[in-house]
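Only a single protein chain was left out; the remaining protein chains are all shown in position.
As written, the chain order gives the labels A, B and C, with residue 1 at the start of each chain.
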Amino acid sequence: MSKVKTIQEAMEFVKDGMTVMLPGFLGVGTPEALIDAICERKTGNLTVIYNDGAFPGVGIGKLIRHGLVRKMISTHTGTNPELVKAIAEGRVEIELLPQGTLVERIRAAGAGLGGILTPTGVGTSVEERKTIMELDGATYLLELPLRADVALLYAFKGDTQGNLVYRRTARNFNPIMATAADFVIAEVEHLVDVGEIEPEHVMTPGIFVDIVVRGCN
Amino acid sequence: MSKVKTIQEAMEFVKDGMTVMLPGFLGVGTPEALIDAICERKTGNLTVIYNDGAFPGVGIGKLIRHGLVRKMISTHTGTNPELVKAIAEGRVEIELLPQGTLVERIRAAGAGLGGILTPTGVGTSVEERKTIMELDGATYLLELPLRADVALLYAFKGDTQGNLVYRRTARNFNPIMATAADFVIAEVEHLVDVGEIEPEHVMTPGIFVDIVVRGCN
Amino acid sequence: MTMPTSPKDIIAWRVAKELKCGEVVNLGIGIPTLVSNYITPEMNITFQSENGFVGMGALAKPGEEIPDLTNAGGQWVTLLPGAAFFDTAMSFAIIRGGHIDVTVLGALEVDERGYLANYWIPGKGGPGIGGGMDLVVGAKRVIVAMEHVRKDGEPKIVTRCSMPITAKRMVDLIVTDIAVIRPTNEGLVLREVAPGVTTDEVLSKTGACLIVPDDVGEMVA
Partner (left out) sequence: MTMPTSPKDIIAWRVAKELKCGEVVNLGIGIPTLVSNYITPEMNITFQSENGFVGMGALAKPGEEIPDLTNAGGQWVTLLPGAAFFDTAMSFAIIRGGHIDVTVLGALEVDERGYLANYWIPGKGGPGIGGGMDLVVGAKRVIVAMEHVRKDGEPKIVTRCSMPITAKRMVDLIVTDIAVIRPTNEGLVLREVAPGVTTDEVLSKTGACLIVPDDVGEMVA
């Protein structure tokens, strides 16, 4: 059974106030068509989990510009002055964390773990309000799982069952976010039939994906 | 610079008393040529980390039969009556843990995490002597990282820099164990030049691999 | 589907009815493996194998084995279109992370709390834990598929497991060759008996209290 839907059908699953995972690194590996559709429908008050601030008007920068983001959970904002300004003016709330911690928190949620212990952030501003544990003479922070209502992925190639292949550095957060949301929508640049992707080359198995939409190409 | 060595050269790095990670699932994905070399040299008193007992005389079953294993860290032994007998007679010590816990402990070691919290094993014999944590109304066991002195991998294809590709279900523990040992030796069935493996298809980057040896084919 | 005659096939045939269209299912070794014989392509079930893939097909025919392609029991199997391979970390992320809709497992014992025991301690003759604990903890639904009594005739459904339990989780359904039983907070409820089997026979072969409601049905697929 095909999971292919139109972007409009997919948008029924993205609602005001949701927590949305968006993969990407400075705009690379981000589902632009899905983001455009959110901007068009003005789905707002979103909590967005994204690695960085991208750039003004690029990727999640579009959501910032349209005022659709209430809160960012991110590692870095400096590349997007519009986001930095919005945070300074209190229009966007920010939760800042190290990149390795962000990805492990998402992975923990997807993998059914209750949390992970990381040495990153110990003795820094990151440890505020976190449980600190000493083990074998080393110090760790307990970091908790991070889930989302919906994850919006970007794949270079995908089949109708949702098996996905990412290209080069566009892989980044995609395979991890695919595992940690209640509903997963994949925007694919090249849609192929089931069986056209080598089972060895699948980077996200279709069991994680609820809806597949075609990108803009 | 090529990492290709002979099996004899590789064996210099596997010594009596070491903790050895061996990937595989009931014998599939296990480096048979390296195991044969260990049996030939009678490198013994080993602690072996392997998913199961394999079968008598197959894969790690050879190490058991030759009496080279002092301790097994494993999830299941029942397929190998020789191992079950050796445990019952006290010749092999066993540390038994759930499969998902085994792989996460290895991954934690490779990823620099101080531990992970898993719901698996709570309320069972597995929780003995472990730290139990309550978080948000759920109960978890704190499981600690598991490292080895040496990991012996099996890849279907590998280049001279140690980039590896596994085939079908022979992947299993290989990519994870590659990250969690002080020294990593990969037995490859097909040795190719650098550049012959698509960068998208590499399953273990060569930076994890110290020595590449040709398998028996 | 007509009812099969062997006890093991009756169990597999009845379990198959519990699977819903499009679900992701992990089948344990032994009787659970037989469930796939009673699944039609229209049901669109995806089988996950914890040694590292989804899209598992039937057992491979002798002489047609595909290298490095086995199931979690070490048997040669085939692939279906849309299959995908992954490593053990991803395989158990799928299992523990709630991405398996149903796991079907054998058991040595199930008790009134709905807890199952399916592993023995090595040194006492048993095989070990394997992936079973993660499956019971992580799957959305757990179905126990087992013969109602041991080979020596002793009941496998007991008041309290005498062997170590696999998880502190009430399983969702117990399917045996003579009955379908649902664990609840009130206890084990008899839901169905096999054709030609009486409620009294089920009770006599069960080592635990069974709640017998008025509407016990007949086992059909």
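What we mean here is this: a residue touches a chain if its C-beta (ideal position, glycine included) is under 8 Å from a C-beta of that chain, and two chains touch if they have at least 3 such contacts.
Quick caveat: nothing in here was measured; it's all calculated off a predicted structure.
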Touched by the hidden chain, restricted to displayed chains: A, B
Residue touching the undisplayed chain, where the options are B:19, B:118 or B:163: B:163
Selected residue (touches chain absent from view) among A:41, A:130, A:147 or A:167: A:167
Positions on chain B contacted by the hidden chain, ascending: 1, 107, 109-113, 159, 161, 163, 179, 194-195, 199-200, 202, 205-208
Hidden partner chain, residues of chain A it touches: 25-29, 51-53, 55, 74-79, 84, 87-88, 94, 96-101, 103-104, 107, 118-126, 156, 167-176, 203
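Convention: only the chains that are shown with their structure count from here on.
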Touching chain sets, computed without chain C: one piece
Centroid comparison with chain B (C-alpha atoms), farthest chain: A
Residues of chain C engaged with two or more neighbouring chains: 53, 85-86, 89, 92, 95-96, 137-138
Multi-chain contact sites of chain B, meaning residues that touch two or more partners: 104, 118-119, 167-168
